[in-house]
Each structure stands twice: as structure tokens, then as C-alpha cells.
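The structure that follows is given in the form of C-alpha cells.
Omission of a single protein chain aside, the complex is shown with its protein chains in their original locations.
Showing chain A:
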């Protein structure tokens, strides 16, 4: 009993995040090579993530002169822990749910909010200007996408009449939320890019800040930070697949396999968006988020509400 209900869920969540981070690394570089005229053979090599891992391990871990040592170590650990917490509430099948909380949706909301704090801490702890600027920029992003995410998720909770993720999956037996609430998934994907400061929303570690919060990271500390960031993208993909693509529901194949396939699809869409959407500036994104995305999420909620009462 202990084995099935305690050890297995912990093992599944952590292995998914770590292997998933490797998959993110592989797909990110492979899809990046597809668009540009780069050496495809080298980029599509399945061992490429291991080469990059080895490169990171052979580097020195230089840390800045007077850092906030506690937070320097804690920031990647807490970011990864938040990803694990988010993935823990995702149901893999009708009876395998690592943590089947009645308030699973609220917990995911808390993960998103706390991620802002943790990413700020990462930039703060180096005690250097570029990382700190990246951190302040990230907070502006975090405060802007948070509400969009909440409204979209509330819209998903309406037909389920519950904040429990297993109930949200059950409510999609007839029709998936991605069809029932067509604006939900696109808005939620933008939130995902924000949560992992990916692609067009990479304000925290953008090239114009010389990689911002990562400017003074190297070796092992950069490796664990990137691991945590990739893991967060994995956790987000599983969450998006669960609330919009019917989670583990599907014919023929077993539930967990469906969940993994759908999460991989979400991941590929996110990576495609990361490579192809134009980069925004942080000050412009605040306007776009509050004046365009937030009203759109209102419309999504009204749509969801009207349809739930139909």
C-alpha cells in the first residue's frame, strides 16, 4: 500500500520532470535547427542533450562577489519544487492521481504566483545589475499574465462544477474543453510562455540584458536552473493537456500514455510559438496583457458560463 500510494506517485512525478526536461532540451534545439539553415544531423542527434549536459558539467561554477548565498541555492530548488507540486495534482488515469486535491486548481494558481517570487529571487541573489533588471522585468510579466490564467482556469472549472482536476477531466468525456471553450487554450499557452519566460516572453533572461537572470550563472548552478525551467515547461504542458485536451481520456491506448502524448503535443506547440512569435518588449506586454488578453479572458469566461448553463 505504501509502495503504490506513496512511493510510486513521487517517483513518477520526479522522473517525468527530469526525463521531460531532457525531452524539452532535445526538442527545443531540434526544432530550432529546422527553421534555420543549421546542421540538421548534429541537432537531431538523440545524444545531443547529453553532450550539452557534459559541457555544463565541465564548466566552472563561478559565483558573483557578494551574493545572497541562501537564495542563490534555493531559487532553482524551489522553482523545480513548484513544477513538481503542479504536476502532482495532474491525474494520470481514473485511479492514479499523485495528489487528488479538491482544490487542485487553486493549488496550480498558487504555483504560478509563487513562481514569480522564485524567479525574482534568482535574479536578486546574484547581487549584479543585469540579473536584477531581468528579475524586475519578470515581475511585471508575472503580474500581467496571472489574471489571464486565473480567468481561463475558472472557465474550465464551470462545466466541471469543481476545482478538482479529476472532475475537470471527467467533464470532458463528451467534448474536450479546447473545442467547448476555443479561446481558452491559446490564452493559456501564452501564460505557459510567461511562466517559463520562454520565447517571445523571455524578459527575464533576454539577449538584450545579456541573458539577464542567467548572466552570472555558470556550470552547475546554470544547469540546475535550466533543469528547473524545463521541468516547469513540462509540468505546464501536462496541466494544459489535462484541462483542455481531456487529460488521460482516449480510446484504445491506456490513460497515462494518452496524457503523455497530449502533453508532448502541447509542448511542441509551445516550442513552435517560442521559435516563431516575435519578441515583445516588457513595457508593451503590460498593455497587451491588460488591455487585450484580460478582456479576451473575460469573454472566454462569459462564453464558458453561458455554455455551462445551456
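The working rule: a contact is a pair of C-beta atoms (placed from the backbone, for glycine too) under 8 Å apart; a residue touches a chain by one contact, two chains touch by 3 or more; residues count from 1.
One rule holds in what follows: contacts and distances are computed from a predicted model.
Protein name for the hidden chain, per its UniProt entry and selected from "NADH-quinone oxidoreductase subunit", "Gas vesicle protein A", "ABC transporter ATP-binding protein" or "Response regulator": "NADH-quinone oxidoreductase subunit". For the chain left out of this panel, the touching residue among A:23, A:84, A:204 or A:233 is A:84. Hidden from this view is one chain, which touches chain A at 5-6, 9-10, 13-14, 17, 57, 59-65, 73-74, 76-78, 80-85, 88, 97-101, 103, 105-107, 109, 124, 126-132, 136, 139-140, 143-144, 146-147, 150, 154, 157-159, 161-163, 210, 215-216, 219-221, 223-224, 227-228, 282-283, 286-287, 290-291, 294-295, 298, 301-302, 305-306, 308-309.
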